[in-house]
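Now for subunit A:
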Amino acid sequence: MKRRTFTRLAALALAAGVAGTPAIAQEVLKVGAVAPKTGPLAGGAAVSYWPNVKLWISDVNGRGGLKVGGKTYKLEAIEYDDQTNPGETIKAVQRLVDQDKAKIVLPPYSTGLNLAAAPIYARYGLPMITSTATTDKADALSAQFPNVFITLGGAKPVVQGVVDTMVKLRDRGDIGKKLAMVNVADAFGIELMNEAKPAFKKAGFDLVYETSYPLGTQDLSPVMKAAKAAAPDAFIAWSYPPDTFALTEQAIVEDLKVGAFFTAVATAFPAYAGRFRTGVEGVLGIGGVNADGEAFKTYAKRHEEVTGAKPDYWASAMVYSSFQVLEKSIEAVGSFDNAAIIKHIKANSFDTVIGPIKFDQHNNNPSFWTVGQWQGGVFKGVASTGRDGAVDVKKKAAWK
Partner candidate 1 sequence: MTALLSLRGVTKRFGGLVAVNRMDFDVTEHQVLGLIGPNGSGKSTTLNLISGAFPVTSGAISLRGQPITHLAAQDIARRGVARTFQLVRLLPSMTVLQNVKAGAVFGHRRHWGHEADAVAEAMLEKVGLAGRGHMMVGQLTYIDTKRVELARVLAGEPGVVLLDEWLAGLNPTELEEGIRLIRGLRDEGRTVILVEHVMDAIRSLCDRCVVMAAGTKIAEGTPAEVLSDAAVIRAYLGDDDDA
Partner candidate 2 sequence: MDILITGLLLGGTYALIAMGLNLQYGMARIMNLANGEMLVAGGFVAFWFWTGSQISPLLTVFVVAPVAFLLNWLIYLIFLRPLVKRAKSRGQLEVDSILTTFGLSFVAVGLMLAFFGGDYFSYSYLSEPVHILGDTYGANRVAAFLAAVVICGLLWLWLNRSRAGMTIRAISVAPESARLVGIDVRRTAALAFALGGAVTATGGALISTFLTLDASTGVIFTLKALVIVIMGGVGDVRGTIVAALLLGLLETFVARLVDPGLTLAAAYLLFVVILLFRPQGLFGRPTT
């Protein structure tokens, strides 16, 4: 008796969820989105992912809806929280396609969750333009999952961007060749550190201090004190948000005098500038945008109007752009024939908020921003793999 009532209860609930608002004149199209709202990655998704889902849908509906094969569809989002658990992501994507009959399923958030869901997208032939997954194995992945596109690049180009920036500063005499480099002991940090060490040695830098620290370390002052003791000319940290904030504060407290100070994830977050205000001037970070370009300015303004929060200067624009690529491909193909849409994505270049996006034969977007710098309260792109609008990098003045 028990199991039947529960299955009936679940079915009832599912039906309630799916029915949603009654169909108004214009046909409604379901758009599925699954990402963390709780769990370790909730913080990042709350800044870069969820606001852009809301913004993209309101923009498309603002333009009268998605024009597909002569009909225009009003978009309606179905959001699921996967609690940063790959098992949940897989179930949610399955649910979106099977139960909710969502025609468009936006890619999940972060490398791990995207790759866990990739087999499901592949089975349904759904285009999957990831915007928050970094991997150097784009070729192996695209062989296994032909419908997966990587826009955020991998560790190699990011490291190359940072190395080029440092070489430019050194050649201009702004910094010497002594370098201190730390990383968070998580897959992301390890991958970047292993690329960076040989790259910097080849570029003629010598590593005066190098270490890793576990995820969730409460006190990074020992790391900063040891780095300062090595008297480096430049400091680089492949860090996650909590460590980025902690390392920056410790650098201010220790008054770390370096010509270049680079921290990774969250440097581009509005909360970073919100916390350190003038202190951020000259800080380098992962990502960046063509901040002075018109496209980004209007995007940032709309982002704040619609979602009430400022976008970050790296992932936000990338997430929105990946949605634009999907939108333009569907409208260009004029139907929901996923195979044709994927072929279209492979073949064309798309004009987006961060500028033109063109995927190479491994479905990898070769040109993206790698390094940005806080200049005058805005996080401007200073190095990229083939993006225009880069500003010149400045020497890091003393901490204010």
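Here is how the candidates were picked: all candidates are chains of the complex that A comes from, given by their letters.
We adopt the following convention: a contact is a pair of C-beta atoms (placed from the backbone, for glycine too) under 8 Å apart; a residue touches a chain by one contact, two chains touch by 3 or more; residues count from 1.
No experiment lies behind these values; they were computed from the predicted model shown.
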| item | value |
| --- | --- |
| Options 1 or 2 - which one, within this complex, touches subunit A | 2 |
| Complex contact set, residues of subunit A against candidate 2 | 36-40, 42-43, 45-47, 182, 185, 211-214, 216-219, 221-223, 225-226, 241-242, 245-246, 249-250, 252-255, 266, 269, 271, 274-277, 279, 309 |
